[in-house]
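What follows is chain A.
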Amino acid sequence: MARIHLSRIGHAYTEGAYALAPSDITFDDGGTYALLGPSGCGKTTMLNIISGLVKASEGSVWFDDADVTGISTANRNIAQVFQFPVIYQSKTVFENLAFPLRCRNWGRERIRARVVQVADILGLTARLGRSARSLTADEKQLISLGRGLVRDDVAAILMDEPLTVIDPQMKFELRRKIKQANEQTRLTVIYVTHDQNEAMSIADEVLVMEQGRVVQRDTPSRLFESPVNTYVGNFIGSPGMNFIPLRRHETGLAIGRHLLPAVPVEVLACASDQAVTLGVRPEHICFCRQEQPGALPVSVLAKHDHGRIFIVDIDIDGSPAKVKVAREQGIPPGRAWVALPADRLRFYAADRLIASA
Partner candidate 1 sequence: MTGNLYRILKYAAVVLWSVFVVTPFLWALTTSFKTINGVTGGATYIPWLQYKPSLDGWHNLFGGSSGIDIVHPYINSIIVTASASLISIVLGTLAAYGLSRFDYRVGIVKNGDLVFFFISQRIMPPVVLAIPFFLMLQWLHLLDTRLGLVLVYIVLLLPIAVWIMVDFFNNIPRQINEMAMLDGCTPLGAFVRVILPNSLPGIIVAGMFCLVFGWNDFFFAFTLTFTNVQLLPTAIVSLNSSVTPWWSLSAAALISVAPLVLVAFLVERFLSRGTLAGAIR
Partner candidate 2 sequence: MSLETIDLTLMCEAVPHLQDINAVFERGRLTAVIGRTLAGKTTLLRSIAGLQERIEGRLELDGRNFSALPPWKRDVAMVYQQFINYPHLNVYENIAFPLRRKHQADDVIRRKVEQILTMVGLSGFETRKPSELSGGQQQRVALARALCREADILLLDEPLVNLDYKLREQLREEFRDLLVARTDAIVIYTTTEPAEAMLLGDRVVVMHEGRILQAGSPAEVFDRPVSEVVAGIVNDPPMSLFPGALDGRGIALEGGISIEAAPHMAGLPPGRYRFGIRAGELRMDGNTLRGRVVFTEVSGSETSLYLETPCGALAVQREGVHVYPHGALVHVGLPAHRVFVFDSGTGALVAAPLAGAN
């Protein structure tokens, strides 16, 4: 187990074009981290730099207090799980899991105890005697993971989109097992994915990446509640956060003609030439009665049935937004009133979060 520190790490595959912009990043020992972003954002590059498969063009990699930048992958004690299961087809499940330990000359009894323990964590106990070839894709991926878990000198487990080839039905089961294994073994895990749900479900902390940079690094809840810019606000959550441009008034900020009550002081105080945008999630906007203080008049444009909920398209004096409504609740037709809860509002200027109410 190790604390992984990337010091001024940057990587450019060709001159001048950074796949990963130089920065300092630390992963604490025992934490589960997710690197989240679309293809090309640099997440796989970062993972490969940590494992040693790619030598960064600048900066150094530290495991605890040791500089491992020059050390090869094999000697860094990294366990890696790839998109495609990497197993020994001709061996049994037991032999597959025992292999790394045999290479390290462990005693027979010790190997047996350890393999049984790990197989139990992964739910593979019933399959130990079977040939690896006969397993399903998700079971094979579990073996790939298991080979990393059996070793006791593993610094970190790196997973590169391991659920990509798994059937949608089995993804759920596999994700659950990976999470359980993480919780039981408490190794440092770094998980790369482009799927928000995967990242938010598995990780203690998610690093959202875009074009080689870490845009926000936070717990899943805080990413959802306080996205640091409009990109994260759109990327996390379904539907994404509503972003409504605000106009300046003598007395404050307004959506169209309607003044917003309860705008934090920092927002009012920011430079008058900066455009301010309001961020509020569809689930936090609610329909209310006209008399309610702070109610804003809107027109209801359309409602879309999503089963348990309805997504309603509204227009607040020229600005479109979406509202999430539970199925049992009524949706007023035509003109209606909405309330924006003050504690759920986020304000953005120059595309950065400046205040939350």
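Regarding candidate selection, all candidates are chains of the complex that A comes from, given by their letters.
Just so we're on the same page, contacts are C-beta pairs under 8 Å (C-beta built on N, C-alpha and C of every residue); 3 or more make two chains touch, one makes a residue touch a chain; residues count from 1.
Keep in mind it's a predicted model, so treat the numbers as computed, not measured.
Q: Among 1 or 2, which touches chain A when you look at the whole complex?
A: Looking at every copy, the candidate touching chain A is 2.
Q: Which residues of chain A touch candidate 2 in the complex?
A: Contact set of chain A toward candidate 2: 38, 167-169, 172, 175-176, 179-180, 183, 194-197, 200-201, 204, 219-221, 223-225, 234-240, 281-283, 303-310, 324, 326-331.
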